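The structure follows.
Here the complex is missing one protein chain, while the rest keep their positions.
Order as written gives the chain letters A, B and C; numbering starts at 1 within each chain.
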Amino acid sequence: MSPTTPKTIAIIAGAGPGTGAAIARRFARGYPVVLLARSQASLDPLVRDIQKNNGSALAFPTDVTDISSMNRAVADTKAQLGKDVRVAAAIFNMASKFTRKGFLDSTPEEYLGSLQATVNGAYNFSQAVLPLMLGSGSNEQSHPPALIFTGATAALKGGNGLGSFAMSKFAVRAMAQSLAREFGPKGIHVAHAIVDGIIDTEQTKGFHEEMPGSKISPDQIAEAYWYLHTQTKTSFTHELDLRPYCESW
Amino acid sequence: MSPTTPKTIAIIAGAGPGTGAAIARRFARGYPVVLLARSQASLDPLVRDIQKNNGSALAFPTDVTDISSMNRAVADTKAQLGKDVRVAAAIFNMASKFTRKGFLDSTPEEYLGSLQATVNGAYNFSQAVLPLMLGSGSNEQSHPPALIFTGATAALKGGNGLGSFAMSKFAVRAMAQSLAREFGPKGIHVAHAIVDGIIDTEQTKGFHEEMPGSKISPDQIAEAYWYLHTQTKTSFTHELDLRPYCESW
Amino acid sequence: MSPTTPKTIAIIAGAGPGTGAAIARRFARGYPVVLLARSQASLDPLVRDIQKNNGSALAFPTDVTDISSMNRAVADTKAQLGKDVRVAAAIFNMASKFTRKGFLDSTPEEYLGSLQATVNGAYNFSQAVLPLMLGSGSNEQSHPPALIFTGATAALKGGNGLGSFAMSKFAVRAMAQSLAREFGPKGIHVAHAIVDGIIDTEQTKGFHEEMPGSKISPDQIAEAYWYLHTQTKTSFTHELDLRPYCESW
Partner (left out) sequence: MSPTTPKTIAIIAGAGPGTGAAIARRFARGYPVVLLARSQASLDPLVRDIQKNNGSALAFPTDVTDISSMNRAVADTKAQLGKDVRVAAAIFNMASKFTRKGFLDSTPEEYLGSLQATVNGAYNFSQAVLPLMLGSGSNEQSHPPALIFTGATAALKGGNGLGSFAMSKFAVRAMAQSLAREFGPKGIHVAHAIVDGIIDTEQTKGFHEEMPGSKISPDQIAEAYWYLHTQTKTSFTHELDLRPYCESW
């Protein structure tokens, strides 16, 4: 790439271990990736892993729910990659804690905390990346810039004891739809994935071990997102679901 | 009612002019009503109107988005009607301002303000009324206690430029679903109405005047809520839509 | 009613015992009712019951899935009530058998039979009643004419082993939506009810007896339909669900 060509990156919020790391590795095969997660410790091995596979990765410990932290990450990115850096793909994969307590047994912080964090994060991240996506993709060789949100079944259904989680997922789905309708005509592909099932990560080790393939592979989520990114503007998918073959739904 | 029988009331959040007032008048035909709205000025004529029609109404200027204001309203209610006051029907009809600005043109306060206010209000109100509903309705003569949320088309679809509004409506719908699944088995009827169209109020005077009946009648919303309240526990409706006969949808 | 005033009736397809009978009794409190069901035997006691309660009822054994049988019922109705008879409310409540066999274990007749019967019935019935509804309701005193379809959870979800049933319920829902959008602007209220749970009838005796109120009351379905019929044209509900308080959903 010549020094005058702007760098084009993928940026992942929630690039911690598990799904985020898989997405990071997948997009690193196509772009330099910028990785955001709360803890440096979880980012370091991922950066090394990507570099070992000839990818390029920058990691910034960032709290995307905090606007100043998010802005700092963008400033740091520009400082390293150039002020005219472009975003080809932006993935919002941030997890947030939620309570399963009964409604009357939960404090406002417990019950509304997940919503507040998730929505602030989705908002800050979208505000930061969309200006770096607009006007991209004019190059017919490249894929249209994509902004992808990780959702869940709770984006469609408010389960008993899951109001805290569902509120955050419903709200992000509303934002994703609204952004798709606003920025689609401007050439930006906004998509939302309904991840319906247990994801196969370190944390879920031990679940369903007797039934191979019954947990969603993080690599497959990453493939889905990469596929979404490769869709041409004639045929954008806004929403798809992902679930194990044996999941009850 | 003997002095030893606990008073059973209907309570309406967002009892301002228009839909809230219509709901208040309808439920005042069945119960003493407690009316919450920001401004005393909008409550006064409504209280007089209800009293003129032999109803009983208390009004407390209340900001339900503020937990201490909401708690004060409950304390005032108990002070006037007894510590053992019961809630037969609770209607969350609070409106909140939202922006129609483009996503990148809006401030966080503008874009997320509607969500925050609406969700805080719905949360505070539900926390306040549900304990006064639990255990009601054991009397087979009475209707099961009902908690009803006013929703909108934006609870189902995040329109272009309507992300701010849609996020708040999606989130409240998630909460309503979750509460329905948690409190239904406890005998409380939680419902959500999709109001799809322009409501016929002072503020919408002049719209569609050429087409009689093309705006939703606040009295009809009130009738719908009253009907929902009268459903027995064998047959709860969780969600219904309401739209003018000529609305495009 | 003077001899020159056209008779205005309610007509129910699937007026057999259970839900159909409850609907018939409810609408007989407002209109002379015309009852259609396959067997005369199931209609006779219902007619007597309605007459005993000072209602007026005509019953025609009819196979609504057969166009000539449906047409004969309309001709018989006109012969008895006048050529200019008007329909205020038309309820499509026909049940059809469906298979729960595995897809590959079912014959085409088994798997597609429910769809064919249900759709033919819904089509024939709608074709017969809509011309007798158009132009009604011009009288501001009367309720807008309503065409109401009984649906089920299977109208929203194709369950494992329930494809046969779901296809018929999905298809009727499509028809109901399409009719609502075509005939709403002409003043006809088309509605669709999602009945989600076991209905409390002779056939379901013995189910859930240990849990009072856990089966949907046919009378409550009838009340819901009557309420829908009373909505003014400013505020039509197209769809509502009905489920027991303790139903898992």
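Some notes on this structure:
Criterion: a residue touches a chain if its C-beta (ideal position, glycine included) is under 8 Å from a C-beta of that chain, and two chains touch if they have at least 3 such contacts.
Everything numeric here is computed off the predicted structure, so don't read it as measured data.
Put simply, the hidden chain is in touch with A, C once you look at the whole complex. The residue from C:T19, C:N120, C:S214 or C:S235 that touches the chain not shown here is C:N120.
Of the options C:P144, C:G163, C:P218 or C:P244, the residue whose C-beta touches the omitted chain is C:G163.
Set against the missing chain, the residues C:A41, C:A75 or C:A174 yield one that touches it, C:A174. In the full complex, chain A contacts the hidden chain through residues 144, 181, 184-185, 187, 189, 200, 213-217, 220-221, 223-224, 227, 230-247, 249. For chain C, the list of residues touching the undisplayed chain reads 67, 102-104, 108, 111-112, 115-116, 119-120, 123-124, 126-127, 130-131, 154, 157-163, 166-171, 173-183.
The criterion applied here is as follows: only the chains that are shown with their structure count from here on.
For the pair chain A and chain B, there is no chain touching both partners.
Remark: rotation between chain B and chain C after Cα superposition is 180° (nearest 5). Note: centroid distance chain A to chain B, computed from Cα atoms, is 35 Å.
In terms of their C-alpha centroids, the spacing between chain B and chain C amounts to 32 Å. Centroids of chain A and chain C (each the mean of its C-alpha atoms) stand 47 Å apart. The set of chain A residues touching two or more other chains is empty.
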